[in-house]
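Here the complex is missing one protein chain, while the rest keep their positions.
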Amino acid sequence: MAVFTICLLNGASFGCVLFLLSSGLSLVLGLMGILNLAHGVLYMLGAYIGWTIAAHLGYSFWIAALTAGFATGVMGLIMERGFLRRLIGLPNEQVLLTIGFVYIITNICLWIWGSIAKPPFTAKFLTGAFTVVGWPYPYSRVAIIVVGLSVAFGLWWLQEKTRIGAIVRAGMDDREMTKGLGINLELIAGALFFVGAFLAGFAGVIGAQLIGANLGHGLDILLLALIVVVIGGMGSVQGSLVGAMMIGLVDAFGKILFPDFAMFMLYFLMVIVLVIKPTGLLGRKL
Amino acid sequence: MNQRLSTAVPYLIAVVILVALPLVLQSYYLSVATMILIFGLFAMSLNVIFGHTGLNSLGHAAFFGTAGYVTGIAIVTYGVKSFWTSAPLGILGAAVTAAIFGIIALRVSGVYFLLVTFALGQLLWTVAEKWNSVTMGRSGFVGIPAPDLGLSFLDLESPVGFYYFVFVVFSVCYYLMARLHRSPFGYALQGIRERESRMRALGYNVWLYKYIAYIVAAVFAGMGGILYAHFNGSIAPSHVGFSTSALGMLMVILGGAGVLWGPVLGAALIILLQGFASLLVPARWPLILGALFVIGVMGFRGGIGLHMVKTVRRVFSRGSNQG
Partner (left out) sequence: MEAIRVEGLYKSFGGVVATSNVSFKVDVGGRLVIIGPNGAGKSTLFNLLNGQLPLDSGKVFLFGEDVTHLPLHKRAHRGMARSFQLTSLFPELTVMDNMMLALHGLRKSRFNPFRRTGSYSTLRDKGKDLLSLFDLWSKRDEQIKMISYGEQRKLEIALCLASNPRLLLLDEPSAGLTTSERQVVMEMIRNLPPDIAVIIVDHDMDLVFGLANRIIVLHFGQIIAEGTPEEIQAHPKVKEVYMGIEEGNGNA
(Lines give C-alpha, C1' and ligand atoms only; values in the text may rest on other atoms or scores of the structure.)
Protein backbone atom coordinates (compact mmCIF):
# COMPACT_ATOMS: atom_id res chain seq x y z
CA MET A 1 0.00 0.00 0.00
CA ALA A 2 2.81 2.31 0.90
CA VAL A 3 4.61 1.47 -2.29
CA PHE A 4 1.46 2.18 -4.21
CA THR A 5 1.05 5.61 -2.68
CA ILE A 6 4.67 6.52 -3.23
CA CYS A 7 4.47 5.38 -6.82
CA LEU A 8 1.32 7.40 -7.25
CA LEU A 9 2.99 10.51 -5.92
CA ASN A 10 6.09 9.90 -7.97
CA GLY A 11 4.00 9.44 -11.05
CA ALA A 12 2.08 12.60 -10.32
CA SER A 13 5.18 14.69 -9.75
CA PHE A 14 6.97 13.47 -12.84
CA GLY A 15 3.70 13.86 -14.67
CA CYS A 16 3.62 17.51 -13.68
CA VAL A 17 7.08 18.04 -15.11
CA LEU A 18 5.97 16.33 -18.29
CA PHE A 19 2.87 18.48 -18.37
CA LEU A 20 4.87 21.69 -18.15
CA LEU A 21 6.97 20.49 -21.04
CA SER A 22 4.29 19.00 -23.24
CA SER A 23 1.70 21.74 -22.97
CA GLY A 24 3.86 24.02 -25.08
CA LEU A 25 4.51 21.32 -27.63
CA SER A 26 0.85 20.43 -27.84
CA LEU A 27 -0.47 23.97 -28.16
CA VAL A 28 2.05 24.91 -30.84
CA LEU A 29 1.22 21.77 -32.76
CA GLY A 30 -2.46 22.49 -32.46
CA LEU A 31 -2.33 26.12 -33.49
CA MET A 32 0.53 26.24 -35.92
CA GLY A 33 0.74 22.68 -37.10
CA ILE A 34 4.43 22.67 -36.30
CA LEU A 35 5.93 19.61 -34.68
CA ASN A 36 8.76 21.17 -32.73
CA LEU A 37 11.18 18.34 -32.08
CA ALA A 38 13.57 20.82 -30.51
CA HIS A 39 11.26 21.14 -27.54
CA GLY A 40 13.22 18.51 -25.67
CA VAL A 41 16.53 20.33 -25.99
CA LEU A 42 14.88 23.51 -24.77
CA TYR A 43 14.00 21.59 -21.62
CA MET A 44 17.58 20.44 -21.35
CA LEU A 45 18.97 23.89 -21.96
CA GLY A 46 16.69 25.24 -19.28
CA ALA A 47 17.90 22.61 -16.83
CA TYR A 48 21.53 23.52 -17.48
CA ILE A 49 20.95 27.25 -17.20
CA GLY A 50 19.01 26.65 -14.00
CA TRP A 51 21.87 24.57 -12.67
CA THR A 52 24.35 27.33 -13.37
CA ILE A 53 22.25 29.95 -11.65
CA ALA A 54 20.99 27.96 -8.69
CA ALA A 55 23.45 25.16 -7.97
CA HIS A 56 26.65 26.64 -9.34
CA LEU A 57 26.23 30.31 -8.48
CA GLY A 58 23.92 29.84 -5.57
CA TYR A 59 21.09 32.14 -6.47
CA SER A 60 17.46 31.52 -5.69
CA PHE A 61 16.00 28.43 -7.25
CA TRP A 62 12.89 30.22 -8.44
CA ILE A 63 14.90 33.02 -10.03
CA ALA A 64 16.85 30.32 -11.80
CA ALA A 65 13.68 28.68 -13.03
CA LEU A 66 12.20 31.90 -14.34
CA THR A 67 15.43 33.04 -15.93
CA ALA A 68 15.96 29.70 -17.61
CA GLY A 69 12.41 29.83 -18.90
CA PHE A 70 12.94 33.28 -20.25
CA ALA A 71 16.16 32.26 -21.98
CA THR A 72 14.60 29.27 -23.67
CA GLY A 73 11.58 31.37 -24.50
CA VAL A 74 13.82 33.75 -26.39
CA MET A 75 15.56 30.81 -28.04
CA GLY A 76 12.19 29.54 -29.16
CA LEU A 77 11.25 32.93 -30.47
CA ILE A 78 14.44 33.06 -32.54
CA MET A 79 13.63 29.65 -33.94
CA GLU A 80 10.14 30.68 -34.86
CA ARG A 81 10.69 34.19 -36.15
CA GLY A 82 14.01 33.62 -37.79
CA PHE A 83 13.44 30.28 -39.37
CA LEU A 84 10.15 28.49 -39.01
CA ARG A 85 7.98 31.26 -40.33
CA ARG A 86 9.86 31.20 -43.63
CA LEU A 87 8.73 27.62 -44.06
CA ILE A 88 5.01 28.13 -43.70
CA GLY A 89 3.08 25.40 -45.43
CA LEU A 90 6.07 23.08 -45.52
CA PRO A 91 5.58 20.82 -42.52
CA ASN A 92 8.29 18.35 -43.55
CA GLU A 93 10.88 21.08 -43.80
CA GLN A 94 9.79 22.56 -40.49
CA VAL A 95 10.29 19.30 -38.68
CA LEU A 96 13.71 18.85 -40.23
CA LEU A 97 14.67 22.34 -39.22
CA THR A 98 13.80 21.60 -35.63
CA ILE A 99 15.90 18.44 -35.83
CA GLY A 100 18.80 20.64 -36.85
CA PHE A 101 18.30 22.74 -33.75
CA VAL A 102 18.32 19.60 -31.67
CA TYR A 103 21.83 18.81 -32.83
CA ILE A 104 23.01 22.40 -32.48
CA ILE A 105 21.67 23.04 -29.01
CA THR A 106 22.77 19.64 -27.70
CA ASN A 107 26.28 20.29 -28.86
CA ILE A 108 26.30 23.79 -27.40
CA CYS A 109 25.26 22.34 -24.06
CA LEU A 110 28.11 19.87 -24.34
CA TRP A 111 30.48 22.68 -25.17
CA ILE A 112 29.50 24.86 -22.27
CA TRP A 113 28.68 22.40 -19.55
CA GLY A 114 30.72 19.35 -20.49
CA SER A 115 29.70 15.76 -20.67
CA ILE A 116 29.34 14.97 -16.99
CA ALA A 117 25.74 15.02 -15.81
CA LYS A 118 24.69 17.55 -13.24
CA PRO A 119 23.03 16.03 -10.20
CA PRO A 120 19.56 17.02 -9.05
CA PHE A 121 19.31 20.29 -7.16
CA THR A 122 16.53 22.16 -5.47
CA ALA A 123 15.58 25.30 -3.62
CA LYS A 124 17.15 25.62 -0.19
CA PHE A 125 13.93 25.58 1.70
CA LEU A 126 12.70 22.58 -0.20
CA THR A 127 15.38 20.20 1.03
CA GLY A 128 13.86 17.84 3.51
CA ALA A 129 10.83 15.66 3.50
CA PHE A 130 7.35 14.98 4.78
CA THR A 131 6.46 11.62 6.15
CA VAL A 132 3.91 9.95 3.95
CA VAL A 133 2.52 6.54 4.87
CA GLY A 134 5.58 5.94 6.98
CA TRP A 135 8.08 6.89 4.27
CA PRO A 136 9.96 10.14 3.80
CA TYR A 137 8.65 12.07 0.85
CA PRO A 138 10.65 15.04 -0.49
CA TYR A 139 9.22 18.53 -0.22
CA SER A 140 10.54 19.18 -3.68
CA ARG A 141 8.29 16.58 -5.25
CA VAL A 142 5.27 18.01 -3.52
CA ALA A 143 6.30 21.46 -4.67
CA ILE A 144 6.48 20.18 -8.22
CA ILE A 145 2.94 18.91 -8.00
CA VAL A 146 1.78 22.23 -6.59
CA VAL A 147 3.57 24.24 -9.27
CA GLY A 148 2.46 21.94 -12.04
CA LEU A 149 -1.19 21.96 -11.09
CA SER A 150 -1.16 25.72 -10.60
CA VAL A 151 0.27 26.29 -14.05
CA ALA A 152 -2.20 23.81 -15.45
CA PHE A 153 -5.05 25.70 -13.88
CA GLY A 154 -3.67 29.01 -15.09
CA LEU A 155 -3.29 27.77 -18.64
CA TRP A 156 -6.70 26.16 -18.62
CA TRP A 157 -8.22 29.39 -17.38
CA LEU A 158 -6.43 31.28 -20.14
CA GLN A 159 -7.65 28.79 -22.67
CA GLU A 160 -11.29 28.68 -21.63
CA LYS A 161 -12.02 31.96 -19.93
CA THR A 162 -10.11 34.64 -21.74
CA ARG A 163 -10.43 36.28 -25.11
CA ILE A 164 -6.91 35.30 -26.05
CA GLY A 165 -7.75 31.70 -25.30
CA ALA A 166 -10.83 31.91 -27.46
CA ILE A 167 -8.78 33.35 -30.29
CA VAL A 168 -6.25 30.54 -30.00
CA ARG A 169 -8.96 27.92 -30.03
CA ALA A 170 -10.63 29.58 -32.99
CA GLY A 171 -7.31 29.69 -34.76
CA MET A 172 -6.91 25.97 -34.22
CA ASP A 173 -10.31 25.24 -35.66
CA ASP A 174 -10.20 27.57 -38.61
CA ARG A 175 -7.10 29.58 -39.27
CA GLU A 176 -8.30 31.45 -42.31
CA MET A 177 -11.54 32.46 -40.74
CA THR A 178 -9.84 33.78 -37.64
CA LYS A 179 -7.40 35.82 -39.67
CA GLY A 180 -10.27 37.01 -41.78
CA LEU A 181 -11.83 38.48 -38.69
CA GLY A 182 -8.94 40.85 -38.55
CA ILE A 183 -7.14 39.11 -35.76
CA ASN A 184 -3.38 39.17 -35.90
CA LEU A 185 -2.96 35.46 -35.54
CA GLU A 186 0.74 35.58 -36.41
CA LEU A 187 1.45 37.69 -33.38
CA ILE A 188 -0.52 35.45 -31.11
CA ALA A 189 1.04 32.34 -32.61
CA GLY A 190 4.46 33.82 -31.96
CA ALA A 191 3.48 34.61 -28.39
CA LEU A 192 2.21 31.08 -27.93
CA PHE A 193 5.48 29.72 -29.24
CA PHE A 194 7.33 31.88 -26.72
CA VAL A 195 5.15 30.68 -23.89
CA GLY A 196 5.63 27.07 -24.91
CA ALA A 197 9.38 27.47 -25.10
CA PHE A 198 9.39 29.32 -21.79
CA LEU A 199 7.50 26.49 -20.14
CA ALA A 200 9.93 23.97 -21.60
CA GLY A 201 12.92 25.66 -20.01
CA PHE A 202 11.01 26.28 -16.81
CA ALA A 203 10.08 22.60 -16.75
CA GLY A 204 13.75 21.79 -17.17
CA VAL A 205 14.63 23.51 -13.92
CA ILE A 206 11.62 22.16 -12.07
CA GLY A 207 12.38 18.69 -13.33
CA ALA A 208 16.04 19.05 -12.46
CA GLN A 209 14.98 18.49 -8.87
CA LEU A 210 14.26 14.93 -9.90
CA ILE A 211 16.65 14.09 -12.69
CA GLY A 212 19.29 16.78 -12.72
CA ALA A 213 20.64 17.86 -16.10
CA ASN A 214 22.30 15.68 -18.64
CA LEU A 215 22.83 15.53 -22.36
CA GLY A 216 20.61 12.54 -22.92
CA HIS A 217 17.61 14.48 -21.77
CA GLY A 218 17.16 16.34 -25.03
CA LEU A 219 15.97 13.25 -26.79
CA ASP A 220 14.66 11.20 -23.86
CA ILE A 221 12.30 13.84 -22.61
CA LEU A 222 11.20 14.72 -26.12
CA LEU A 223 10.15 11.15 -26.71
CA LEU A 224 8.07 11.20 -23.55
CA ALA A 225 6.56 14.55 -24.49
CA LEU A 226 5.60 13.21 -27.90
CA ILE A 227 3.91 10.25 -26.29
CA VAL A 228 2.05 12.61 -23.97
CA VAL A 229 0.90 14.78 -26.83
CA VAL A 230 -0.25 11.85 -28.90
CA ILE A 231 -2.06 10.04 -26.15
CA GLY A 232 -3.44 13.02 -24.31
CA GLY A 233 -4.38 14.93 -27.37
CA MET A 234 -3.07 17.84 -29.35
CA GLY A 235 -4.05 21.42 -28.90
CA SER A 236 -5.61 21.38 -25.46
CA VAL A 237 -4.37 21.97 -21.95
CA GLN A 238 -6.53 19.26 -20.49
CA GLY A 239 -5.19 16.83 -23.05
CA SER A 240 -1.62 17.55 -22.06
CA LEU A 241 -2.42 17.21 -18.37
CA VAL A 242 -4.24 13.91 -18.73
CA GLY A 243 -1.60 12.51 -21.05
CA ALA A 244 1.24 13.69 -18.84
CA MET A 245 -0.29 12.16 -15.74
CA MET A 246 -0.86 8.87 -17.52
CA ILE A 247 2.70 8.71 -18.76
CA GLY A 248 4.04 9.77 -15.39
CA LEU A 249 2.12 6.98 -13.71
CA VAL A 250 3.09 4.37 -16.30
CA ASP A 251 6.69 5.44 -15.84
CA ALA A 252 6.54 5.31 -12.05
CA PHE A 253 4.74 1.98 -11.82
CA GLY A 254 6.56 0.58 -14.79
CA LYS A 255 9.94 1.09 -13.17
CA ILE A 256 8.83 -1.14 -10.33
CA LEU A 257 6.69 -3.69 -12.06
CA PHE A 258 8.24 -4.24 -15.49
CA PRO A 259 11.36 -2.09 -15.91
CA ASP A 260 12.49 -3.42 -19.24
CA PHE A 261 9.12 -3.13 -20.87
CA ALA A 262 8.14 0.32 -19.78
CA MET A 263 9.48 2.19 -22.83
CA PHE A 264 8.21 -0.43 -25.21
CA MET A 265 4.75 -0.18 -23.65
CA LEU A 266 4.71 3.56 -24.07
CA TYR A 267 5.63 3.47 -27.75
CA PHE A 268 3.14 0.70 -28.26
CA LEU A 269 0.41 2.79 -26.65
CA MET A 270 1.45 5.70 -28.84
CA VAL A 271 1.02 3.67 -32.00
CA ILE A 272 -2.34 2.34 -30.92
CA VAL A 273 -3.68 5.77 -30.10
CA LEU A 274 -2.34 7.25 -33.33
CA VAL A 275 -4.11 4.64 -35.34
CA ILE A 276 -7.41 4.53 -33.53
CA LYS A 277 -7.85 8.11 -32.51
CA PRO A 278 -5.06 10.22 -33.98
CA THR A 279 -6.19 13.34 -32.22
CA GLY A 280 -5.63 11.68 -28.87
CA LEU A 281 -7.93 11.18 -25.93
CA LEU A 282 -8.80 14.82 -25.39
CA GLY A 283 -7.41 16.46 -28.46
CA ARG A 284 -8.86 18.85 -30.91
CA LYS A 285 -9.20 17.81 -34.52
CA LEU A 286 -6.12 18.82 -36.44
CA MET B 1 19.32 9.02 -80.20
CA ASN B 2 21.31 12.02 -79.18
CA GLN B 3 19.23 12.46 -76.07
CA ARG B 4 19.83 8.90 -74.99
CA LEU B 5 23.53 9.35 -75.49
CA SER B 6 23.65 12.55 -73.53
CA THR B 7 21.97 10.98 -70.53
CA ALA B 8 24.19 7.92 -70.72
CA VAL B 9 27.48 9.79 -70.82
CA PRO B 10 27.43 11.18 -67.27
CA TYR B 11 26.62 7.71 -65.99
CA LEU B 12 29.51 6.19 -67.93
CA ILE B 13 31.87 8.78 -66.55
CA ALA B 14 30.61 8.12 -63.04
CA VAL B 15 31.04 4.38 -63.44
CA VAL B 16 34.57 4.78 -64.75
CA ILE B 17 35.51 7.03 -61.86
CA LEU B 18 33.96 4.72 -59.29
CA VAL B 19 35.64 1.65 -60.74
CA ALA B 20 39.02 3.38 -60.90
CA LEU B 21 38.78 4.72 -57.37
CA PRO B 22 40.66 1.91 -55.63
CA LEU B 23 43.64 2.54 -57.88
CA VAL B 24 43.90 6.08 -56.62
CA LEU B 25 42.77 5.97 -53.02
CA GLN B 26 44.36 4.52 -49.95
CA SER B 27 42.37 2.03 -47.96
CA TYR B 28 41.11 4.55 -45.41
CA TYR B 29 39.65 6.78 -48.08
CA LEU B 30 38.35 3.76 -49.89
CA SER B 31 36.41 2.87 -46.76
CA VAL B 32 34.95 6.33 -46.81
CA ALA B 33 33.88 5.81 -50.40
CA THR B 34 32.34 2.49 -49.42
CA MET B 35 30.40 4.18 -46.63
CA ILE B 36 29.17 6.79 -49.08
CA LEU B 37 27.82 4.12 -51.40
CA ILE B 38 26.13 2.30 -48.53
CA PHE B 39 24.45 5.36 -47.11
CA GLY B 40 23.77 6.62 -50.60
CA LEU B 41 21.77 3.47 -51.10
CA PHE B 42 19.94 4.03 -47.83
CA ALA B 43 19.15 7.62 -48.70
CA MET B 44 17.99 6.67 -52.18
CA SER B 45 15.66 4.09 -50.68
CA LEU B 46 14.15 6.78 -48.47
CA ASN B 47 13.71 8.91 -51.54
CA VAL B 48 11.41 6.30 -53.03
CA ILE B 49 8.79 7.06 -50.45
CA PHE B 50 9.76 10.60 -49.59
CA GLY B 51 10.77 12.25 -52.85
CA HIS B 52 8.72 10.19 -55.24
CA THR B 53 5.60 9.45 -53.26
CA GLY B 54 5.59 12.34 -50.83
CA LEU B 55 5.47 10.24 -47.65
CA ASN B 56 7.57 11.74 -44.90
CA SER B 57 8.79 8.93 -42.69
CA LEU B 58 10.87 9.41 -39.57
CA GLY B 59 11.35 5.70 -39.04
CA HIS B 60 13.01 4.48 -42.20
CA ALA B 61 16.14 3.32 -40.44
CA ALA B 62 14.00 0.62 -38.85
CA PHE B 63 14.36 -1.39 -42.07
CA PHE B 64 18.04 -0.58 -42.47
CA GLY B 65 18.81 -1.77 -38.96
CA THR B 66 16.43 -4.72 -38.92
CA ALA B 67 17.97 -6.22 -42.02
CA GLY B 68 21.40 -5.71 -40.52
CA TYR B 69 20.38 -7.42 -37.31
CA VAL B 70 18.64 -10.33 -39.03
CA THR B 71 21.64 -10.93 -41.26
CA GLY B 72 24.03 -10.68 -38.33
CA ILE B 73 21.96 -12.96 -36.14
CA ALA B 74 21.61 -15.49 -38.95
CA ILE B 75 25.35 -15.64 -39.48
CA VAL B 76 26.67 -15.38 -35.96
CA THR B 77 23.96 -17.01 -33.84
CA TYR B 78 22.64 -19.54 -36.30
CA GLY B 79 25.78 -20.23 -38.28
CA VAL B 80 24.43 -19.41 -41.69
CA LYS B 81 27.51 -19.41 -43.86
CA SER B 82 26.55 -18.18 -47.26
CA PHE B 83 25.79 -14.59 -48.09
CA TRP B 84 23.26 -15.88 -50.58
CA THR B 85 21.23 -17.17 -47.65
CA SER B 86 21.91 -14.59 -44.95
CA ALA B 87 21.26 -11.60 -47.17
CA PRO B 88 17.84 -12.69 -48.44
CA LEU B 89 16.93 -13.41 -44.82
CA GLY B 90 17.85 -9.87 -43.90
CA ILE B 91 15.85 -8.49 -46.79
CA LEU B 92 12.93 -10.65 -45.80
CA GLY B 93 13.19 -9.22 -42.30
CA ALA B 94 13.02 -5.70 -43.67
CA ALA B 95 10.16 -6.55 -45.99
CA VAL B 96 8.05 -8.25 -43.34
CA THR B 97 8.62 -5.37 -40.94
CA ALA B 98 7.54 -2.93 -43.63
CA ALA B 99 4.52 -5.02 -44.50
CA ILE B 100 3.36 -4.83 -40.89
CA PHE B 101 4.37 -1.22 -40.28
CA GLY B 102 2.86 -0.11 -43.56
CA ILE B 103 -0.58 -1.33 -42.66
CA ILE B 104 -0.42 0.58 -39.42
CA ALA B 105 1.21 3.76 -40.65
CA LEU B 106 -0.81 4.21 -43.83
CA ARG B 107 -4.00 4.55 -41.86
CA VAL B 108 -3.00 8.12 -41.19
CA SER B 109 -1.30 10.93 -43.07
CA GLY B 110 0.56 14.19 -42.59
CA VAL B 111 1.93 14.92 -39.14
CA TYR B 112 0.30 11.77 -37.79
CA PHE B 113 2.15 9.66 -40.35
CA LEU B 114 5.36 11.30 -39.22
CA LEU B 115 4.58 10.46 -35.61
CA VAL B 116 3.51 6.89 -36.29
CA THR B 117 6.58 6.05 -38.34
CA PHE B 118 8.68 7.68 -35.65
CA ALA B 119 6.99 5.66 -32.92
CA LEU B 120 7.27 2.41 -34.85
CA GLY B 121 10.96 2.99 -35.44
CA GLN B 122 11.50 3.73 -31.77
CA LEU B 123 9.53 0.63 -30.85
CA LEU B 124 12.05 -1.46 -32.75
CA TRP B 125 14.85 0.52 -31.16
CA THR B 126 13.66 -0.44 -27.69
CA VAL B 127 13.49 -4.06 -28.82
CA ALA B 128 17.07 -3.86 -30.07
CA GLU B 129 18.20 -2.30 -26.81
CA LYS B 130 16.39 -4.56 -24.39
CA TRP B 131 16.30 -7.97 -26.04
CA ASN B 132 19.79 -8.73 -24.87
CA SER B 133 19.65 -12.43 -25.49
CA VAL B 134 19.08 -11.98 -29.19
CA THR B 135 20.47 -8.59 -30.11
CA MET B 136 23.25 -8.24 -27.55
CA GLY B 137 21.53 -5.13 -26.30
CA ARG B 138 22.77 -1.60 -26.07
CA SER B 139 26.34 -2.17 -27.12
CA GLY B 140 25.26 -3.59 -30.41
CA PHE B 141 25.50 -6.91 -32.17
CA VAL B 142 29.12 -7.63 -32.94
CA GLY B 143 31.23 -10.20 -34.67
CA ILE B 144 29.73 -10.04 -38.12
CA PRO B 145 32.28 -11.33 -40.64
CA ALA B 146 32.81 -10.30 -44.23
CA PRO B 147 30.24 -11.80 -46.57
CA ASP B 148 30.88 -15.27 -47.90
CA LEU B 149 29.95 -15.21 -51.54
CA GLY B 150 31.44 -18.56 -52.32
CA LEU B 151 33.70 -16.87 -54.87
CA SER B 152 37.32 -17.60 -54.23
CA PHE B 153 38.81 -14.93 -56.42
CA LEU B 154 37.25 -12.11 -54.48
CA ASP B 155 38.85 -11.26 -51.16
CA LEU B 156 36.09 -9.48 -49.31
CA GLU B 157 38.18 -8.99 -46.21
CA SER B 158 40.30 -6.42 -48.01
CA PRO B 159 39.03 -2.86 -48.43
CA VAL B 160 39.44 -3.07 -52.20
CA GLY B 161 37.54 -6.33 -52.56
CA PHE B 162 34.76 -5.16 -50.29
CA TYR B 163 34.56 -1.83 -52.10
CA TYR B 164 33.96 -3.57 -55.44
CA PHE B 165 31.39 -5.80 -53.84
CA VAL B 166 29.49 -2.82 -52.48
CA PHE B 167 29.88 -1.03 -55.80
CA VAL B 168 28.28 -3.90 -57.66
CA VAL B 169 25.37 -4.17 -55.22
CA PHE B 170 24.91 -0.41 -55.28
CA SER B 171 24.91 -0.33 -59.07
CA VAL B 172 22.33 -3.09 -59.32
CA CYS B 173 20.08 -1.34 -56.82
CA TYR B 174 20.58 2.00 -58.55
CA TYR B 175 19.65 0.48 -61.87
CA LEU B 176 16.51 -1.09 -60.43
CA MET B 177 15.46 2.16 -58.79
CA ALA B 178 16.12 4.04 -62.00
CA ARG B 179 13.88 1.66 -63.93
CA LEU B 180 11.25 2.01 -61.23
CA HIS B 181 11.44 5.76 -61.48
CA ARG B 182 10.74 5.74 -65.20
CA SER B 183 8.12 3.02 -65.13
CA PRO B 184 4.35 3.43 -65.03
CA PHE B 185 4.49 2.43 -61.37
CA GLY B 186 7.09 5.08 -60.65
CA TYR B 187 5.13 7.79 -62.43
CA ALA B 188 2.05 6.74 -60.54
CA LEU B 189 3.96 7.37 -57.30
CA GLN B 190 4.79 10.85 -58.49
CA GLY B 191 1.19 11.40 -59.44
CA ILE B 192 0.18 10.39 -55.95
CA ARG B 193 2.62 12.85 -54.50
CA GLU B 194 1.23 15.64 -56.63
CA ARG B 195 -2.50 15.01 -56.59
CA GLU B 196 -3.88 11.98 -54.80
CA SER B 197 -7.50 12.74 -55.50
CA ARG B 198 -6.87 12.89 -59.24
CA MET B 199 -5.06 9.60 -59.21
CA ARG B 200 -8.04 7.93 -57.56
CA ALA B 201 -10.40 9.46 -60.08
CA LEU B 202 -8.18 8.05 -62.81
CA GLY B 203 -8.55 4.55 -61.44
CA TYR B 204 -5.45 4.11 -59.30
CA ASN B 205 -5.70 2.33 -55.95
CA VAL B 206 -3.64 4.90 -54.10
CA TRP B 207 -3.32 2.99 -50.83
CA LEU B 208 -1.95 -0.05 -52.61
CA TYR B 209 0.68 2.01 -54.37
CA LYS B 210 1.82 3.63 -51.16
CA TYR B 211 1.94 0.27 -49.44
CA ILE B 212 3.98 -1.36 -52.19
CA ALA B 213 6.30 1.64 -52.40
CA TYR B 214 6.77 1.49 -48.62
CA ILE B 215 7.83 -2.14 -48.81
CA VAL B 216 10.04 -1.63 -51.86
CA ALA B 217 11.77 1.27 -50.13
CA ALA B 218 12.26 -0.94 -47.08
CA VAL B 219 13.84 -3.67 -49.20
CA PHE B 220 16.43 -1.28 -50.63
CA ALA B 221 17.06 0.18 -47.18
CA GLY B 222 17.51 -3.34 -45.90
CA MET B 223 20.09 -4.04 -48.56
CA GLY B 224 21.97 -1.01 -47.32
CA GLY B 225 21.70 -2.28 -43.78
CA ILE B 226 23.12 -5.67 -44.72
CA LEU B 227 26.06 -4.05 -46.47
CA TYR B 228 26.63 -1.85 -43.44
CA ALA B 229 26.54 -4.79 -41.04
CA HIS B 230 29.27 -6.54 -43.02
CA PHE B 231 31.23 -3.33 -43.48
CA ASN B 232 31.17 -2.40 -39.81
CA GLY B 233 31.31 -5.93 -38.45
CA SER B 234 28.51 -4.90 -36.14
CA ILE B 235 25.11 -3.25 -35.92
CA ALA B 236 23.65 -1.25 -33.05
CA PRO B 237 20.26 -0.02 -31.81
CA SER B 238 21.09 3.46 -33.02
CA HIS B 239 21.00 2.10 -36.56
CA VAL B 240 17.37 1.22 -36.08
CA GLY B 241 16.22 4.39 -34.46
CA PHE B 242 15.56 8.02 -34.97
CA SER B 243 19.11 9.30 -35.31
CA THR B 244 19.85 7.23 -38.40
CA SER B 245 16.42 7.96 -39.85
CA ALA B 246 17.01 11.67 -39.45
CA LEU B 247 20.45 11.36 -41.02
CA GLY B 248 18.97 9.68 -44.05
CA MET B 249 16.35 12.38 -44.31
CA LEU B 250 19.03 15.05 -44.21
CA MET B 251 20.98 13.33 -46.97
CA VAL B 252 17.91 13.36 -49.16
CA ILE B 253 17.11 16.98 -48.48
CA LEU B 254 20.67 18.23 -48.92
CA GLY B 255 21.40 16.28 -52.04
CA GLY B 256 18.02 16.76 -53.56
CA ALA B 257 14.93 14.61 -53.77
CA GLY B 258 14.18 15.59 -57.33
CA VAL B 259 17.14 13.87 -58.92
CA LEU B 260 17.74 10.15 -58.65
CA TRP B 261 21.38 10.47 -57.57
CA GLY B 262 20.70 13.47 -55.35
CA PRO B 263 20.59 11.48 -52.13
CA VAL B 264 23.95 9.90 -52.95
CA LEU B 265 25.39 13.37 -53.27
CA GLY B 266 23.85 14.24 -49.94
CA ALA B 267 25.37 11.15 -48.38
CA ALA B 268 28.77 12.02 -49.82
CA LEU B 269 28.56 15.54 -48.49
CA ILE B 270 27.66 14.52 -44.98
CA ILE B 271 30.11 11.66 -44.72
CA LEU B 272 32.98 13.71 -46.11
CA LEU B 273 32.18 16.60 -43.80
CA GLN B 274 31.99 14.21 -40.90
CA GLY B 275 35.42 12.94 -41.87
CA PHE B 276 36.88 16.43 -41.90
CA ALA B 277 35.19 17.35 -38.68
CA SER B 278 36.52 14.28 -36.92
CA LEU B 279 40.03 15.39 -37.83
CA LEU B 280 39.75 19.04 -36.99
CA VAL B 281 36.96 19.58 -34.50
CA PRO B 282 35.59 16.18 -33.52
CA ALA B 283 33.54 17.41 -30.61
CA ARG B 284 31.73 19.94 -32.74
CA TRP B 285 30.54 17.61 -35.48
CA PRO B 286 26.92 17.48 -34.24
CA LEU B 287 26.88 21.26 -34.25
CA ILE B 288 27.99 21.28 -37.87
CA LEU B 289 25.47 18.59 -38.70
CA GLY B 290 22.72 20.64 -37.10
CA ALA B 291 23.82 23.69 -39.03
CA LEU B 292 23.73 21.58 -42.19
CA PHE B 293 20.16 20.66 -41.41
CA VAL B 294 19.24 24.29 -41.04
CA ILE B 295 21.13 25.44 -44.14
CA GLY B 296 19.92 22.52 -46.19
CA VAL B 297 16.32 23.14 -45.33
CA MET B 298 16.35 26.92 -45.51
CA GLY B 299 18.76 27.41 -48.35
CA PHE B 300 18.81 24.76 -50.95
CA ARG B 301 15.18 24.30 -51.87
CA GLY B 302 15.16 21.17 -53.92
CA GLY B 303 18.60 20.16 -52.83
CA ILE B 304 22.02 20.69 -54.26
CA GLY B 305 21.53 17.97 -56.85
CA LEU B 306 18.62 19.80 -58.44
CA HIS B 307 20.57 23.03 -58.52
CA MET B 308 23.42 21.26 -60.25
CA VAL B 309 21.11 19.79 -62.86
CA LYS B 310 19.44 23.12 -63.51
CA THR B 311 22.78 24.85 -63.87
CA VAL B 312 24.08 22.25 -66.26
CA ARG B 313 20.90 22.41 -68.31
CA ARG B 314 21.14 26.19 -68.49
CA VAL B 315 24.74 26.05 -69.59
CA PHE B 316 24.03 23.52 -72.31
CA SER B 317 20.91 25.18 -73.64
CA ARG B 318 22.67 28.48 -73.87
CA GLY B 319 25.34 26.73 -75.86
CA SER B 320 22.86 25.21 -78.31
CA ASN B 321 20.95 28.46 -78.70
CA GLN B 322 24.05 30.14 -79.93
CA GLY B 323 24.66 27.29 -82.33
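So that you can tell them apart, the chains are marked A and B in the order they are listed, and the count of residues begins at 1 in each.
Everything that follows uses one rule, which is that a contact is a pair of C-beta atoms (placed from the backbone, for glycine too) under 8 Å apart; a residue touches a chain by one contact, two chains touch by 3 or more.
What you see is a predicted model, and the numbers here were worked out from it, not measured in a lab.
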{"item": "Missing chain: touched chains present in the view", "value": "B"}
{"item": "Identified contact with the non-displayed chain, of B:A201, B:L279 or B:V315", "value": "B:A201"}
{"item": "Full-complex contact with the absent chain, from B:S183, B:S278 or B:T311", "value": "B:S183"}
{"item": "Of B:P88, B:G161 or B:G191, the residue in touch with the unshown chain", "value": "B:G191"}
{"item": "Residue ranges of chain B at the interface with the undisplayed chain", "value": "179-180, 182-188, 190-191, 194-195, 197-206, 216"}
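Here, only the chains that are shown with their structure count from here on.
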{"item": "Distance from chain B to chain A - Cα centre to Cα centre, in angstrom", "value": "34"}
{"item": "For the chain A and chain B complex, residues of the former touching the latter", "value": "29, 33, 35, 83, 86-87, 91-93, 95-97, 99-108, 110-111, 219, 223, 226-227, 230, 260-261, 263-264, 267-268, 270-271, 274-275, 278, 286"}
{"item": "Touching residues on chain B, where the partner in the complex is chain A", "value": "56, 58, 104, 107-108, 110-112, 114-116, 118-120, 122-123, 126-127, 130, 242, 246, 249-250, 253, 283-284, 286-287, 289-294, 296-298"}
